[in-house]
Structure formats: C-alpha cells, structure tokens
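All protein chains but one are shown in place.
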C-alpha cells in the first residue's frame, strides 16, 4: 500500500508491505538531479561504503536510485525523478495546490515531516550525514560527554532526519516516522481519536524544547512508532551553528513541559529488513 | 489584593492577603436572594452545624454574608449582593460585555471556573453539598468501593466545586483554584510562559476524560495549586444522573491521554486559616 | 432522519423530514417536570394564545407535549420526558460521558447550541418569551429606536434562542440553527470542508462582539441556514441585566472584526410548515 498525506506532492511518502514481522526496507531521499546522485555515489564510496543501483519504475514511483548502508547500518536510497501524482476522481480537489482533496476524517496530517533512527553512535553517524551527505547539523542533545541525539536537515525544517542513541548492534533501526499536523488542535484530536478507539499513546501530547514543536507518539498496530507533530522553528540562517542542548536545559530540550518520557521511547522499533544484503 | 479575570463580571474572584504561610480564609458563593441565604442557614443548622453572619462592605465587595464550616471542615461564605465592577480608566473596554479590557499579556484567562478541595471522606461531604446545599452531583471517580473524587455544580458547568480524597485530619484543605482559558492554545501558552520564567508545571498539559477539559496545574509562589483549563462538556439535562468513572475507565477519566499524574497531586495545598474559629 | 451531535445527550436534536420545500415543523423545548409544562400552559393561555397537546411516543423521542404558536408566529413544543439514547454498537464510546463516540469525520460539532428566528417585532416577541415563558433577556442590538435583535437563555449560554428583525408577515421564520464546535480551529476546518466540496459560505468565519463567539454561517442544500460556532461568554449572574449594543458599538456587536455581513443574512430561511393549523 502506497500512502501519502493530503498535501504530500510526491507519489507516496510511505509504503507498507506485508511481512511476518515489522522491519524497515529502506528510506528514500530525493535529490534535485542525476548529477547530485552521482556526486553522492562518489562521496559514499570514498568513505569506504559499498553502493548499488536499482531500476526505477511506475511501481516504485520514482526513477533509478542509488542504494547504500550508512556507517550506522541504515538502508538509504537516493533518487531524483518522481512519478506524477494522479489521484482517483473522488480524491481530487478544485484547488490547484491540493494534490488531493483535504482529508476530512481521522487525524488527517498535511504532509510527511521527518524520520528518526536509533543508532549505536550518534556522533559518528551524524558526521557521515553532515560531512559526506551534506545534511546540516541543526541541534543536538548531550548529557556530559554523551550525545543523546542529533537533528539535521537540508532545508528550513528543524529536522528532516534525526538520530537517537540506542543499542542496535550495528544495525541502525527505525525509531519513528513523523507527519505534520496543521495545529496543536489537530495533534490533540489525533490523541483523542486513538484513545477513543482503544489505542494507547506512547508519549505526549507534549512539547520538545529543541524544536519548539508539539508532539504525540504512538505505535501503529504492527509496532512501528509514529509521531504527529506541529509548529516550532524553521531555520533560515546560511551560517547556522548546531545548538547544544546540554547541562541544565537538556531535559527541557527533550520535554519542555516535563511530560514524562516513558522508558520504551529509547527503543528503535524496526530493524532493517535485509540485514545481510550487500548494497 | 483583589483579583479578577478580564471577563469576570464580579467585583473580584480571588483575594490574596499577606500571611506567614499559605492558608485558606474562606470560599464565597453567591446566591440569588436574601431568602436563599436564609433558607440555606436553616438547612445548615438543621444538619447540626453552627453558622454566623458577617457584615458586608465596600471592602469585602459584597453585602452581608452567612458563614459556616462544612462537615469536612471547609470555611464557606454565602452572600447575594455584590459591589459593582468599576475598573480604572486604562482597563476599560469599549465593549459593553467586557467588564475590563481583554488582558493582552500573560496567560490571560477569561474567567474563574471552579474550586477543588481535599477532604477525608468524599462521599460524606458530597452528600452534604448535594442534599443540604442543593449542588447537583455530576460525576465521580471510584476505585472499587473507594470514592476518589466527586464533581458538582448548580449550573451548566461540569463542576463549580470538586472534592478529592486526601488525609486532612478533619480540616478540609484547598486543593486548587481553576481559571478558564479560551482555547487549548491559551493553556499551552500558559505552560510555555511558566517554563520560560523558570516555574515548574505540576501536571499537564493533559486532558481529563471526565469533563473532557484540557488542563494545566502549577503552584503559585507561595505553594497553592492553580489550574488553567478549557473546553469539555456542559450539562443541560434537568434529570442528570451522576456518571461513575470506575473500573477500566477510571484512569482515562483522570488522564485521558495517560499523562502521568505526579504523587504530589493528591495533596491539599492550604489548610483553613482559622481552624479554631467557631463560625 | 433523527440527528444529534456526538455529545448531545438527548435522543435527537434535529429532525429532517422530506417535503416539497423547506419549512419549519416545530421547535421543541424541554422543561424539567410535568408541572412546569402545565404552569406554562396556563401562562400562555392567560396571554390569549391557543394551546393543544400531542401524545409522545418512541418515534417522537419524548413524552406528551404542549404546542402553541408564539405571538410572532413560531411553532413551539414543550415536553419533559425524553427517550434514552441508545446508539448502535459501532457508535458507542468507552467513555461514560460520551453518549456516542466522538465523530471523526466532517465538521463534527460537539452539541446543539441555539436556534434563531426572524420575526416582525423583536421587542414584542422578546417580552412574551421573557415575561410569559421566563427566558432571561441577555443582550440586544439596537439602531436608534429600532430593535434589530435580542438574545435570550434560561441557562448559562449567551443564548439558547434569539430573534432577528425580518419581514415575516406575522409568520415567524427559522433564521438558523447553531451547533457548537470545540475550537475556532474546528470552525475554520468546517469552512474549509464546505469550500473544498463546492459549497459557499454565507457569512464568516467571523466573530460576534456581543457573545464573543466565533461564527460561520452557511445554507444546507435545501436552503436552511446553519451556524457552526464556538467560544464566547457564559452568564452566571443571578441579577443579569440585558446588555445594549447600540450606538457606536452596534456594528462591533454584530461583527467584531468587521467581516462584512451579506444582505441575504437578514432573511429568514423557512416558514412554519403548517401556517393554518390551529394549535
């Protein structure tokens, strides 16, 4: 099943495939041009990592793609061409800026926002992502010398990708996928709907001090963690320096209203599906 | 200091007096007429409780008042006449429905909402309030045979007065005073302001399943608990039956999103100031 | 079709019946007891108006009811017993305070709020409702000597019933029915949904200065006006005096943000269905 939120402009932003247990097939990232993908291929190989190419198609919803495992074990895919969005008649909107009619049931987030992974060594993985892949380091959470998490983006979002320290034994795990809601009212409505349908919430509604965004985390039925969030800061400065959230403010960075974080939250929820596949 | 929220229509809704330690002087309730006060006097005395009268004045902001201690030890006052609201020039609004100009700084709640007390025996106190004082019992929280709390009102609010079980040794304590904010956005803004000014939050932002209202609890500097809340249900049925929140749904009644309640929350925060005063 | 909002505690709050053209069958009001209905019967007859009784049933969703036309021509019904709410399995909620599971599609208002009528003479009709029916006059809009509208309630709402001046030729017309949304976000979401489905909005989103509530008016497909609104003031004072919105603030009372009111708004949308029926 190929899914997208009502104002995701891409062919899909989440693919679900049937499997005996939860797992992460790959994470896809779009670059602007074929040259950008080739340039990244060189840099990744210079860093000593193997790469391979897969053929795109109407089914994948994008053109040819480069694949590799990051040093922390995350299965990445990079592509540049995307299939056009072509919703069925009943999902079409009059509005030319609405690739689908605004969803009028359920939590109805506007768009995909970011994805977060659990890795053994946050610093090592963040440096690869920043120095090799060119993803700006926006802020990090630190207790003494230990890096608890790092948040990064190539655009104005507070993060497109984040890393949280977990015990993954070299196989970086999916931590959560986040969709963006239009308002805190929408985040709270999502919380209400989940509870009223018998699903537990894992953490929140709460607020991250780091991004300033209001969050809600829950597990979908097969066990993967999902976040619905809204608001917070955008980053525009061309010379942005990563902000440290350590010392006294580290807890506020994590949970601005001190909404207690459950122990389960540090766990990654899905291993890469094909651990043994050479890229 | 006499305080009221920007759309409180009464002379004041909170009085602060200097004291060496936090305490509760009295809780005032308005009835419609002198006859209503006299009628209540008879009923309270028939219940075996002592009453006394105090003279009203411009300083108290209301006319003559009846005073008594409830069976649970709460210092109640009942009056019917109120002094007119007469704000200074700079606080006046053009709007005839605004007794003061809408506050444009801080949390700025719209109006007082309710007051909650800790008492030894919730059932006993609730029956006095309902059977003698005529305050409708709206809902209660129960674990097995134990009544954890009861919520009551004479109007459409989900509660004007509530009781929570605490160890008060016969002297009912103030648990919290609640002001009504216009939106969850305003409750969350209040949370942000408190944190940004170095104050801790005690519980929330969260949601009560019972009332459906969004809440935030914190302690003001001298230690009394304050709630800012919004939304939830109103009660219109003339034959309303008190709703039981027990068994499996008791925790959801308390904290709909499972935002963990801190242990400190069961504590009353202020003893009646004049424990030894005969009414 | 019998409709109610997700937290309406009554059997229904709106009945739709098939008809060749839009019309108003009757407006039902609940009183607490049979004695209250009999008392009202006497007062209405003393005012020179005819009354009749109809038998209640499972189909009407309430017990026996008194019917009469007001001086302005409005078809009123008064009852005291209501049938219990018994939703089908898939609409039931775990929450004992939710007579139905919270609706998770569409505008999903929480409850019915009020009903407004167009009448020839607002002052005359308001006096009947206040003096004979005992409905408190809360505020009114006045241009010079001309009463443009009056808003009334028996409870804490800013109004349960309102009157707007229109040319009705003695037959008071339905002006609009209002449902209460939980937040301005919900009112705005309702506006978005209507536009995205090709329906026009008649007025708003905007804000009434009088009540302080945020409003949206639209016509349902057969032409009746519907309001979705939220927020604003509640009235608690036992000695409330009706507030005048006249002179310079009259326009702000009507449209606080000066959102232009369309000319069509003064029109009633449905005549009483049975103009010739003796009560």
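Per-chain residue numbering starts at 1, and chain names A, B and C are given in the order in which the chains are listed.
To be clear about the criterion, a residue touches a chain if its C-beta (ideal position, glycine included) is under 8 Å from a C-beta of that chain, and two chains touch if they have at least 3 such contacts.
Nothing here was measured: the structure is a model prediction, and the numbers come from that model.
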Among C:64, C:192 or C:244, the residue in touch with the chain that has been omitted: C:192
Contacting the left-out chain in the complete assembly, out of B:160, B:186, B:202 or B:227: B:186
Absent-chain interface as seen on chain B, which is shown: 93-95, 98, 101-102, 104-106, 183, 185-186, 192-193, 196, 198
Touch residues of chain A, complete complex, unshown partner: 7, 9-10, 30-33, 80, 94-97, 110-111, 139, 155-157, 182-184, 209-212, 231, 233-234, 236-239, 243-245, 248-249, 252
Residues of chain C in contact with the chain not shown: 184-185, 188, 191-192, 195, 200-201, 204-205, 207, 214, 252, 256-260
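By our rule, only the chains that are shown with their structure count from here on.
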Pair of chains with maximal C-beta contact number: B-C
Approximate Å spacing (C-alpha centroids) for the pair chain A, chain B: 44
Separation of chain B from chain C, taking each centre as the mean of its C-alpha atoms, in whole Å: 31
Of all residues in chain A, the ones touching two or more other chains: 185, 192
